[in-house]
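Notes follow the structure.
Let's look at chain A:
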Amino acid sequence: DDMRIALVVKALGIGFFEAAAKGAEEAAAELGGVEIIYTGPTDTTAEGQIEVINSLIAQGVDAIAISANDPDALVPALKKAMDRGITVISWDSGVAPEGRQMHLNPSSNELIGNMIIKLAADHLPEGGQVAVLSATATATNQNIWIEEMNKVMGNYPGIEVVATVYGDDLADKSYREAQGLMQSYPDLDAIIAPTSVGIVAAAQAVQDAGKAGEINVTGLGLPSEMAGAIESGASKSFAIWNPIDLGYAATMIAHALATGEATAEPGASIPMGRMGEVTLDETNSGAMADPFVYDASNIDEFKSIF
Partner candidate 1 sequence: MLMHAETAAHAARAAAPDPAPILALAKVTKEFPGVKALSDVDLRLYPGQVTALIGENGAGKSTVVKTLTGIYQPDGGEILVDGAPRRFATAQDAAAAGITAIHQETVLFDELSVAENIFLGHAPRGRFGLIDWAEMERCAEEILVGIGAQIDPKVRLRDLGIANRHLVAIARALSIDARVVIMDEPTAALSHKEIEELYELVESLKAKGKAILFISHKFDEIFRIADRFTVFRDGQLVGDGRMADVTEADLVKMMVGRDVSQIFPNRERRIGEEVLQVVGYDHPTEFADIGFTLRRGEILGFYGLVGAGRSEFMQALFGITKTSKGITKIDGRLSAIRSPADAIENGIVYVPEDRGRQGAITDLPIFQNVTLPSLKRTSKNGFLRLAEEFRLTREYTTRLDLRAASLDTNVGSLSGGNQQKVVIAKWLATQPKVIILDEPTKGIDIGSKAAVHEFMAELAAQGLAVIMVSSEIPEILGMSDRVIVMREGRIAAELAGEDLTPETLVRHAAGI
Partner candidate 2 sequence: MLKRLLASREILLLGAIMALLALIATRFPGFVAPSNLAGVFNDTAPLILLAIGQMIVILTRCIDLSVAANLALTGMVVAMINVAAPGMPIGVILIVAILLGTLLGMVNGLLVWKLDIPPIVVTLGTMTIFRGIIFLISDGKWVNSHEMSAAFKALPRTELLGLPVLSWIAIAAVLIFALVMRRTTLGRAFYAVGGSPHSATYTGINVGRTQFWAFTISGALAGLTGYLWVSRYAVAYVDIAGGFELDVVAACVIGGVSIAGGIGSVAGALLGALFLGVIKNALPVVDISPFWQLAISGSAIIIAVAVNARANREKGRIILKSAEHAA
């Protein structure tokens, strides 16, 4: 029988996760004898993911790799999955340690935290006001990145973070929040959106307000979706890791753990196929790779890939 690995995402239809699913299929083809179940709720809620997890448990899948909408609420359901012998890992947006065997960060959190503020600061040599547009207030990864960012603020004198708002990973809400930021802070210089939905919406809002070039929208986004913003000047640069690689790596890890080729424990190294190896820290989390910066010089090369 094929090994069945479920890739559970925050919500169906988001470009980032669609790309991750592509990577998962790539890994499955490489491994052979692996079936990928790509699933998730239609809105970004924990209850929706729990129902999905329950039906995956019922189907007796071999592994679940999840990007969580809530780090805590999913724990009981995922624990149950592990009790029934299912391998559970989280990736992208993590679950509390008791609810998974390991967590795969797309990149190291420190690096991302530093990266997003650096992207803004590089274009503000004189210093200035920046604001953060996050996803849902409960999104684990965004919160950690912002936390890491705040830790290194000392390295960027003159840069002031004036506000943090939440767009809930909804394009329209993010758009309005970005508008609100521009109204409240007329001297705003940059918006940092460490979310692929938020960054596009913020760029659109800046463009519509006629402030492209004046306010720099940066953060984490997909080249395909951000090409227009780079072109208009609303965004000077942004970063992202490759979501295809992320889906690929998560699948590889899930497979390795499920077959017993590797065990998740602090200090362990788990193979990720063409992505090399991930080394787990004391909370059983590890980082995949460094984020990559995109700007006018390289966007055209990547915008058709993901």
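Brief remarks on what is shown
To be clear about the criterion, a contact is a pair of C-beta atoms (placed from the backbone, for glycine too) under 8 Å apart; a residue touches a chain by one contact, two chains touch by 3 or more; residues count from 1.
Regarding candidate selection, all candidates are chains of the complex that A comes from, given by their letters.
On a predicted model such as this, the values are computed, not experimentally measured, just so you know.
This complex places one of the candidates 1 or 2 in contact with chain A: number 2.
Chain A contributes residues 11-15, 18, 42-43, 163, 165-166, 170-172, 175-177, 179-181, 183-184, 186, 200-201, 204, 208, 224-228, 303 to its touches with candidate 2 in the complex.
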